[in-house]
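Omission of a single protein chain aside, the complex is shown with its protein chains in their original locations.
Entry: chain A
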């Protein structure tokens, strides 16, 4: 298992009268090279949950395993450097954390900080720039004269330069235009498929969940209320409504047709799945369609 949570709880300001529980008794497991989406309302505990994956927050109770690393309430800060290299964290609006004079310096900052020679770090920075879809002409530019979408790519290149095996993404497409969103999600999909990175994606975009995720965790009031494949999680309209979650749009159309009497093999979750099932039962007029 790449990632596992065993009875993990997190309480802010634990042991004080201000103590607030943010995550209670969460257990789940993600296989090697998995792609997990975490969904749930603002304030449901999603961000608290993922910040424990590289021990920015240490669990108040329970145990987290990430590949060969174990994080418990007793984990000390001295042990964390290799873990933080292993687990890359892309926060919301990561472009706010850019600070160097040039794009190359910004991307090379992390590796240099971890002891890499400057020349090697710069070479790595140029390679990462290419990975995120920006050509080498950007290397010498100031990150602050780039567009919002480009700045975000640079910030992500900086995380990738640490060569993480697990990538945590907290609403990575928020505030981007549709094309920028699409390009960003395709980039993560490629890293997942080609380099085997395990991905943990926190998102409100149900369309992205059904398109990319292999497993889905649903958080509510600090608890894990559902865990399974997208098909399992989106199977009940009633349950989703009770939990104030949106159904993917394909599933909404399919559900309305089901309400009129159409029986689906399995509820379609994407436009392609819906079109496949529609095509299979489409009335044939002299075999004009495949």
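By definition in this document, a residue touches a chain if its C-beta (ideal position, glycine included) is under 8 Å from a C-beta of that chain, and two chains touch if they have at least 3 such contacts; residues count from 1.
The working rule: contacts and distances are computed from a predicted model.
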Among "Protein-export membrane protein SecF", "Cytochrome bc1 complex Rieske iron-sulfur subunit", "Cobalt transporter ATP-binding subunit" or "DNA-directed RNA polymerase subunit alpha", the UniProt name of the subunit that does not appear here: "Cobalt transporter ATP-binding subunit"
Residue numbers in chain A that touch the chain omitted from display: 41-43, 147-149, 174-180, 204, 244, 246, 249-250, 252-253, 256-257, 260, 262, 271-272, 274-276, 278-279, 281-283, 288-290
